[in-house]
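Encoded as structure tokens, here's the structure I'll be asking about.
Every protein chain of the complex appears in place save one, which is left out.
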Amino acid sequence: MSKQAAEPAPRIVNFPRGTAETLGEPVENLVRIGVVGCGYWGPKLVRNFSKASGAEVAAVADLNPLQLQRISQDYPSLAVTTDYRTLIDDDRIEAIAIASPVATHFSLTRDVLRAGKHVLVEKPLATSVREAEELIELADRNNCLLMVDHTYLFTGAVEKMRELVANGELGNVLYFDSTRINLGLFQHDVNVVWDLAPHDLSILLYVLDKKPVAVSALAVAHAGTQMENLAYITLVFDDDTLAHFHVNWLAPRKIRQIIIGGERKMLVFDDMESNEKIKVYDKGISVEQGDRQAVYQSLVHYRVGDMWAPRLDPTEALLKECRHFTQCIRENKQPVSDGLLALEVVRLLEAASESIRRRGELIRVV
Amino acid sequence: MSKQAAEPAPRIVNFPRGTAETLGEPVENLVRIGVVGCGYWGPKLVRNFSKASGAEVAAVADLNPLQLQRISQDYPSLAVTTDYRTLIDDDRIEAIAIASPVATHFSLTRDVLRAGKHVLVEKPLATSVREAEELIELADRNNCLLMVDHTYLFTGAVEKMRELVANGELGNVLYFDSTRINLGLFQHDVNVVWDLAPHDLSILLYVLDKKPVAVSALAVAHAGTQMENLAYITLVFDDDTLAHFHVNWLAPRKIRQIIIGGERKMLVFDDMESNEKIKVYDKGISVEQGDRQAVYQSLVHYRVGDMWAPRLDPTEALLKECRHFTQCIRENKQPVSDGLLALEVVRLLEAASESIRRRGELIRVV
Amino acid sequence: MSKQAAEPAPRIVNFPRGTAETLGEPVENLVRIGVVGCGYWGPKLVRNFSKASGAEVAAVADLNPLQLQRISQDYPSLAVTTDYRTLIDDDRIEAIAIASPVATHFSLTRDVLRAGKHVLVEKPLATSVREAEELIELADRNNCLLMVDHTYLFTGAVEKMRELVANGELGNVLYFDSTRINLGLFQHDVNVVWDLAPHDLSILLYVLDKKPVAVSALAVAHAGTQMENLAYITLVFDDDTLAHFHVNWLAPRKIRQIIIGGERKMLVFDDMESNEKIKVYDKGISVEQGDRQAVYQSLVHYRVGDMWAPRLDPTEALLKECRHFTQCIRENKQPVSDGLLALEVVRLLEAASESIRRRGELIRVV
Partner (left out) sequence: MSKQAAEPAPRIVNFPRGTAETLGEPVENLVRIGVVGCGYWGPKLVRNFSKASGAEVAAVADLNPLQLQRISQDYPSLAVTTDYRTLIDDDRIEAIAIASPVATHFSLTRDVLRAGKHVLVEKPLATSVREAEELIELADRNNCLLMVDHTYLFTGAVEKMRELVANGELGNVLYFDSTRINLGLFQHDVNVVWDLAPHDLSILLYVLDKKPVAVSALAVAHAGTQMENLAYITLVFDDDTLAHFHVNWLAPRKIRQIIIGGERKMLVFDDMESNEKIKVYDKGISVEQGDRQAVYQSLVHYRVGDMWAPRLDPTEALLKECRHFTQCIRENKQPVSDGLLALEVVRLLEAASESIRRRGELIRVV
């Protein structure tokens, strides 16, 4: 389309352009949103907020004029600017979505909250617990919504996992094992832990009903890069639960897999499957405690039953998240991925970094 | 974006809108294209022609105003009309892409060619050999390009298969076996043979260097529908080659698989794999002919070697196709998926239909 | 072990050799079995009859002394002979299991039945309907059990498929699609149809509650061999059911897959899966018949629900079959894979061969 921009519109138009109202969507009380950052993720936010009823994207800011030019070609009526403060200062903009480099999350979010606007900020919320806590406190004080873009929490698969744990289908969770590896983009501002692990940590916190108490991690930076590209993180709980995360930018095959072992059932979430992403296995063991003998004696019984792959909500996660943000603003509700959950993610990332520095030493987080 | 259409553009715009030139793309001599039909496939054509340097979409026609409204929201500067003749009559439009129901392909394409415009029409070209031949003749007479949208021919996988056959890597092809099944959209205007088989028939004709001589097919329509939703088609060659096609709208799992057995090697094309779609197996047999004995005696030797998955061009097939259409117009070249290949596809479809009516009887096509 | 045969047994034995009784298995009334043919399948019969309580293998016959030598080394107490008539003439042998080349099935089985012994013969029962009928008649007259070694019928997967059809879980079966391909042994006495299709035809007849009425088939022999190595067989029913079989000795990958499409649910049986061989999909369509309009109008509704992989009986099929043979003899019961089912298999194979000769012409079987 771009290439006709300089020319007058073709004269053959004989159909009156539609307006949103004619498509049957309510436009009253729209949440007008500004998007800061228009690289990889920003345009996805623009697209999904545009589709979400209840919201509209008013303007986009990015330091790079070329990015603005690209988004303008797709959305010509969108206002664009290289100065994000223009968005913050615009009274007609009620909320800001931030999709900028991690290092800028804290200061941008702080600026938005100080201006009394609601904010949706990409994960991770900040680069330290101290910063994250300051933002939560600031949001509270200014009565602003602080939501963090942990998109996975809005997938049908994660919703189903949470449901299966919450309704007792799996029984008490014994372990959570996650693998998130591929030949991925080597980031220049964060290592693989801060880039990939927020996904799995947020899933863990959302799905499980208990919190880790300590973190051990080991990581390496290969091939002369400055940032760790491979890490193993283990979380310890105060019972015998164990959680483990393998994140890797340098893997030959893309694997996105979570295994949850429960006392009653176990599940595998394989995000690379196009169908049947979640498989629930009616498998497990029970241990019989013999007491007639002096020596402790246990007898393990195995149970192997059916496998079951529940149907999942296929709605695009980011669209659901954009709607949720809008609803939470209008209905004054606490979002699923609020500052407190995001703070816990940052706390675990910070502890993992500390453990990596101390070569695997267990770092307490409570 | 749509919802702000009725409002004035936000005042915060401080960045001059880009034109195509500033992005470095040449705009001289653009092929201006009209798209007829804006349901499922039309918007994809609009998107890809917009991305293809050398082309621009000038206008879109569809009988349904709602479809036009939708495309307008995504491409506000695009002219739209409910009357496709407006496009045909517009001197500034040089070529038309047709993405309308199958039954209309013939008459629309004929109208376009009669107006002296180039045409890219969705597969199948027409609903009978007679119609297809008329269109080819008409294109010839009017010096128009007639290209048919057999998109698969532009995928990296099919290009690689053609290359592997052409360079002798597989040796003489012994069989071609295709499965294209899923719980698919039951079409109301065509049966599963005319809906799905054109994909695989065009691949066969493009990849193999020999042509089938006869067709046998059996099909059924289930559950009270009027259109066959399951069919098996077998093609016979004048040597001992066999080709077979399983097309099915009522399958529990999506399978998109082609197996090519060659005398030297064999390959499997699995389109559901995200990576390694093509696997080449260094496997086969050789038969030793005993001659010392009166009775014919053969000894089969098996060969099992490495497997190899060549890297494939990841470019979106439709984008490559749109570029190809544009280039063929500008450079006056014959397209890969020209009328003659499309005619052969229609000839096989027609013969398959005849065989289905005659309950599997072998119908000659040469 | 063989290599110590020439030497005296080591003197260190201090444990009295066990007899079957001490292991708790009843030995009363054992069915004493002779096995004819000791190539690929015969030793498996020996092993499984040896494991099956209620039976014991008394002797083995094979024309090839080397085969006998091999089985003797594994089972030193087994009597062996190059003359199968020795087994038939032995009064202590009550039943004969035949694992010889297909061409000999008829005459060997006839000899066994004439001697008044029960018989378990490898599939296919015979090479023609006429022969199969003669064997059934002979078995009836002599009050002998005639069971055919359609081993698949005793797998947990096929039992589950039969159950799912019988209890209405799938609803009315619309189609049955089977693929049985790999780089297989090119047989010298039978083509791929007579070699592989008996498996799938027996499964079809056992699982479905309706019978095909006609057969169409096409096949080719490649690479100078005399026997067809690739065939496509389609079965037509008197309703709109269709069954299809792809058998192939020259495929790069081993595929063992059956899809059954039912009106209520559909299933996939993938025998290459180590777990979850059967997957039941709660998927389907329903068609709403519009009646307000003059033209016939149908509306298709799609249903996509959970997937479910039932646990299957993991017992080795051949062991279950050997037990079943023994039980049917002792309890005078009709076996699951009796002569009549095997006759239907032969009838379909014969019709397929006729159709291949007539290049796909539909051959009636009722």
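Each chain gets a letter, A, B and C, in the order it is written, and its residues are counted from 1.
Assume a contact is a pair of C-beta atoms (placed from the backbone, for glycine too) under 8 Å apart; a residue touches a chain by one contact, two chains touch by 3 or more.
As the structure is a computational prediction, the values presented were derived from the model and not from experiment.
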| item | value |
| --- | --- |
| Interface partners of the hidden chain - shown chains only, full complex considered | A, B, C |
| Sole contact to the chain not displayed, among A:N64, A:N143, A:S286 or A:Q334 | A:S286 |
| Residue, one of A:T234, A:T326 or A:S353, that touches the chain absent here | A:T234 |
| Touch with the omitted chain, as defined above, among A:D74, A:E263 or A:E354 | A:E263 |
| From A:T86, A:N191 or A:S216, residue that would touch the chain that is not displayed | A:S216 |
| Missing-partner contacts on subunit C, residue numbers | 1-6, 9-15, 17-23, 25, 27, 30, 46, 50, 56-59, 65-66, 68-69, 72-83, 86-87, 90, 92, 253-254, 272, 274-275 |
| Hidden partner chain, residues of subunit B it touches | 275-276, 282, 304-311 |
| For subunit A, residues in touch with the removed chain | 174-175, 177, 181, 183, 186, 188, 214, 216, 218-226, 230, 232, 234, 236, 240-242, 244, 246, 248, 250-253, 259, 261, 263, 266-268, 279, 281, 283-287, 289, 296, 298, 300, 302, 304, 359-362 |
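What we mean here is this: only the chains that are shown with their structure count from here on.
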| item | value |
| --- | --- |
| Of all other chains, the one whose Cα centre sits farthest from subunit C | A |
| Distance between chain centroids, defined by C-alpha means - subunit A, subunit C (Å) | 53 |
| Euclidean distance of C-alpha centroids - subunit A vs subunit B, Å | 38 |
| Multi-partner residues of subunit B (at least 2 other chains) | 253 |
